[in-house]
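The structure under discussion is supplied below as structure tokens; questions concerning it will follow.
The other protein chains are all here in position, but one chain of the complex has been omitted.
Moving on, here comes chain A:
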Amino acid sequence: MITIALTKGRIEKDTVKILEQAGFDMRFMADKGRNLIFIDEQQDLRFLLVKAPDVATYVEHGIADLGVVGSDVLYEHPGNYLEMLDLNIGLCKFAVASIPSYDPTDHKRKKIATKYPKIATDFFNSKDEDVEIVSIQGSVEIAPVIGLTDAIVDIVETGNTLVANGLVVFEDIVRVSSRLIANSASIKKNSEIMTLIDRLQAVVGNEEVAFNG
């Protein structure tokens, strides 16, 4: 039995699509209701639907053999798991955004609002710039508009939310995509797992697809 942890929603739908292309029969996941565990005895597969940061926790403890989760989440929650494949789904990027009057070259120590304090801190550190990070849980876009901070670090996919709130992207930080993570003991215990990874790789390829947004 191979156990795979997924996040409900987009990632789950895109992952199911890849699994179908890889030749798995995923009909048992079609009718979800309120279920959080899905088992297919014939294919020896079990899926757990959990919150994104918990995917890493389940895989780390070996409760799940594999997991699919965004690199944004992995960056903020590093742990003891293998990050084996870039699935090239859930493509987006981390970026610095603010109101048009924001000046990235301003001499003052900037305040940055973000849901991702680690990536924000590391990005400004890599530029040798010290900033004050303000951790916000959601609706980060309003922080520069109402004057809480000078700018934000957030995930940008279509850019529509930014535009709707009068923000523009100033700097791209890094590409984000969903990754297949694995428990390091699981892949050695059960050779079926590498077979599954081979089948997924045949679908998604070896390359990082660029995010052009």
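What to note about this one:
Everything below uses one rule, namely that a contact is a pair of C-beta atoms (placed from the backbone, for glycine too) under 8 Å apart; a residue touches a chain by one contact, two chains touch by 3 or more; residues count from 1.
Convention: contacts and distances are computed from a predicted model.
The chain absent from the displayed complex carries the UniProt protein name "ATP phosphoribosyltransferase regulatory subunit", chosen from "Carbohydrate ABC transporter permease", "Phosphoenolpyruvate-protein phosphotransferase", "HPr family phosphocarrier protein" or "ATP phosphoribosyltransferase regulatory subunit". If you put the hidden chain back, the residue from A:G9, A:G23 or A:G79 that touches it is A:G79.
If you put the missing chain back, the residues of chain A touching it would be 57, 60-62, 79-80, 82-86, 182-189, 191, 194, 197, 201, 206-208.
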